[in-house]
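The complex is shown incomplete by one protein chain, all other protein chains being positioned as in the whole.
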Amino acid sequence: MHQFLFIVFAVFCAGGAINLLVQRKTINSALSLIVVMGSLAMIYLLLGAEFVAVVQVIIYAGAIMVLYIFVIMLLNAGDEEASKGSNVAKYFGIPGLFIGGIIGIGVLLKHRPNDTPLKLGALYGPADQVGMLLFTKYLLAFEVTSVLVLIAIMGAVVLARRSDS
Amino acid sequence: MTVPISWYLLLSAFLFACGVTGFLTKRNVITLFMSIELMLNGVNLSFIAFATRLQTLDGHIFVFFVMVVAAAEAAVGLAIIIAVYRTRETLNVDRVNLLKL
Partner (left out) sequence: MTNSLFQPWLVPALPLAGMAINGLFGKRFSEKLVAAIALIATGCSFLVACLQALLLVNSGSPMLEQHYGTWIQAGKFTVDFGIYLDHLSLIMMLVVTGVGFLIHIYAAAYMHHEGGYYRFFSYLNLFMFFMLVLVLANNYLLMFVGWEGVGLASYLLIGFYFLKDSAANAGKKAFITNRVGDFGFLIALFMMIQTFGSVHYGSLYFNPGLVNALPLEHSTGILTMIGLLMLVGACGKSAQIPLFVWLPDAMEGPTPVSALIHAATMVTAGVYMVARSNPIFSRAPIALLAVAVIGTLTSFFAATIGMTQMDIKRVLAYSTVSQLGYMFMAAGVAAYSAGVFHLMTHAFFKALLFLAAGSVIHGIGGEQDMRKMGGLRKYMPWTFYTMATATVAIAGIPPLAGFWSKDEILWQAWSSPYGSKIFWAVGVITAFMTSFYMFRLLFMTFFGEYRGEAAVAHAGHDAHGGHGHTPHESPWMMLGPLVVLAALSIFGGFVGAGHRFEHFLDPVIQKVEAHRSALEVEAAAAPMTEEPAAEKSTELALMATSVIVALAGLGLAWFLYIKRPELPARIAAALGGLYTLVYNKYWIDELYKAVLISPLLWISTHVLWQSVDQKIIDGSVNDLAVTARDVSGVVRQQQSGLIRSYAGWIAAGAALVVAYMVWMGTR
């Protein structure tokens, strides 16, 4: 059952990611990204991380993607333009990525971690324990992120404001 | 009928690679941002997988922080996109190559 669910959501996830690349319309890419995030939330649940799974849906699939779609609508981002920029990405970046990927997979397969099978349904990340950790061990970082978010909000306001007004 | 941890890691690597590929090949600046989100999600999956494997909750906390940073980044990044679009009238990154507005 566990294996089955993983394969289903992994296929959804990978398919969404590939679709994101293939689509020429921006809005389609955004919608496939939502698919990826939703299925990732389910995979988090398979891993027993209930808090993160919920937050993934609320923040990522909800708030952030809404923002993206909002901007896409606002700017009328239609078909992607086929312009010829630099060939560096084509000739160095993607081969480099493939080499890195092959090496990584090779290493992973050679040094397989001791796979302890995961039990379905066991919750390894209950919200209360995560909250405990967040407000004790990581309190300072948490408060700093609040400042970060505040600055980001102000920055967004300043940047998006019309300069002539 | 169990799933080994390496499968999760392979999925994570695949998502990350898709993100990089998208960043390298796509021209629409909004899509580039979404590729970045994809990379972040790939990394998040690694965090959770290892957290489960190591039976510790710290990975969850990090995922939480990554989400916060991603949210902030999205807010600022999209604001920049709007500002650039106003002056350049385009979303194609190849046309935004003057290193200024």
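We call the chains A and B, going by the order they appear; numbering starts again at 1 in every chain.
In this section, contacts are C-beta pairs under 8 Å (C-beta built on N, C-alpha and C of every residue); 3 or more make two chains touch, one makes a residue touch a chain.
None of the values given here were measured: they were computed from a predicted structure.
In terms of the touch definition stated at the top, the absent chain reaches A, B within the entire complex.
One of A:5, A:27, A:89 or A:141 touches the chain omitted from the figure, and that residue is A:89.
When the full complex is taken into account, the listed residue touching the unshown chain is B:20, out of B:20, B:45 or B:70.
Note that of A:99, A:132 or A:150, the residue touching the chain absent from this view is A:99. The hidden chain makes contact, of the residues B:5, B:18 or B:32, with B:32. In the full complex, subunit B touches the hidden chain at residues 20, 23-25, 27, 32, 93-94, 96-99. Annotation for subunit A: contacts to the undisplayed chain at residues 85-86, 88-97, 99-100, 103-104, 107.
Definition applied: only the chains that are shown with their structure count from here on.
One simple way to say how far apart two chains are is to compare their mean CA positions; for subunit A and subunit B this gives 5 Å. Residue ranges on subunit A touching subunit B, taken from their complex, read 1-4, 6, 10, 13-14, 17-18, 20-21, 26, 29-30, 33, 36-37, 40, 43-44, 46-49, 51-52, 55-56, 59-60, 63-64, 67-68, 71-72, 74-75, 77, 80-86, 89-90, 93-94, 97, 101, 104-105, 108-109, 112-113, 115-119, 124-125, 129-130, 133-134, 137-138, 141, 145, 148-149, 151-153, 155-160, 162. Here subunit B touches subunit A in the complex through residues 1-11, 13-15, 17-22, 24-28, 30-31, 33-35, 37-38, 41, 44-45, 48-49, 51-53, 55, 57-58, 60-61, 63-65, 67-76, 78-83, 85-86, 90-95, 97, going by the rule given at the top.
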